[in-house]
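Up next is chain A:
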Amino acid sequence: MWGSGILKGLGITFKHLWERKITEQYPEERPKLYPRFRGRLMLNPEKCIVCGMCVKSCPNNVLSFTEARLKESKKKVLTSYTIDHQYCMFCNLCVEACPTNGLYFSHDFEWAAFKREDIKTVYEPDLTGLELLALEEGEKKSAEKEAEDKLLKGVNAMIAAIKKNPARALSKVVESEEEALKLSEILGDDESKIKKLAELMVSDKEKAAKVAKAFLIKGQKKEQEG
Partner candidate 1 sequence: MLETDFITINVGPQHPSTHGGLHAETVLDGEHIVDLKVHLGYVHRSVEKIAESRTYTQFIPYNSRLDYLATHLPTMGYCQAVEKLLGISLPERAEYIRVIMAELSRIASHMLFIGSLAIDIGATTGLIYCFRDRERIMDMFEMTSGQRLISSYMRIGGFNEDLPEEFYPAVKSFLDDLPYMLDEYNNLLTGNEILQARLKNTGILSAEDAIAYGVSGPNLRASGVAYDIRKAEPYGIYDRFAFDIPVGQKGDNMDRFVVRIREIEESARIIRQALKDMPEGEIKAKVPRVIKPEKGKEVYHRIESSKGELGFYIVSDGGEKPYRLHVRAPSFINLGVLPLISRGGKLQDLIANIATLDPVLGEADR
Partner candidate 2 sequence: MQLSDLVFYALAAFTIIAALGVVALPNIVHSALCLVLTFIGVAGIYFYLGADFIGLIQILAYAGAISVLMIFAVMLLLSRDVSESNPSHKKGKYLAALFSGLFAFLLALSIYSTSWDLTEGAEIVDSIGKIAYMLMGDYVIAFEAAAILLLAAVIGAVILARGEEKR
């Protein structure tokens, strides 16, 4: 009371005024890093056995790689390995997942880069002298192939859905459930027609609706004729 607390506080700051300073003078004085410090994520490409565990374990899609097989032994080899550091959370999950300890965190923490591309680290092991099999196939498993695969997967799922519960699946392209039922009747077991419609439903909804309508009209005409 009566200012004694204030005086105590002033005493503390006065004491600290003369104490040794605790701040690190960074560029000259390097911070002390502990052995487990997680700096930049690095790969030792020689240790990589191209198992893909790291990619599966990563929560944030930091890691990606391309692979190929050796012509003789059919052994998988790494053709390139990309670490996109801007998404890295330093969670250590990939390091723990790596069976050969090929991934590790270095103690490098000075990351400043002037270009966006520099944030990525790309490893391209020297493969000269090795005869590679299906290198192209391996490479093709990039964006294009992936998109193709995805589309195929979607179409297959859609076909299955149409076969399983036509009313529900088709109601997305037509206006009412009745129409959907009718449409499913019209389609019947015609695989090619179903496939065509499913493809359109996955890739282009509007066109699918148009085609569905055309099917309906055609079916109605057939009904009237029949």
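Just so we're on the same page, a residue touches a chain if its C-beta (ideal position, glycine included) is under 8 Å from a C-beta of that chain, and two chains touch if they have at least 3 such contacts; residues count from 1.
For anyone wondering why these and not others, all candidates are chains of the complex that A comes from, given by their letters.
Owing to the predicted nature of the structure, the values given are computational and were not obtained by experimental measurement.
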**Complete:** Neighbour chain for chain A in the complex, from 1 or 2, resolves to option 1
**Prompt:** Within the complex, which stretch of chain A touches candidate 1?
**Reply:** 1-6, 8-9, 11-13, 16, 22, 33-38, 57-59, 89-93, 96, 105
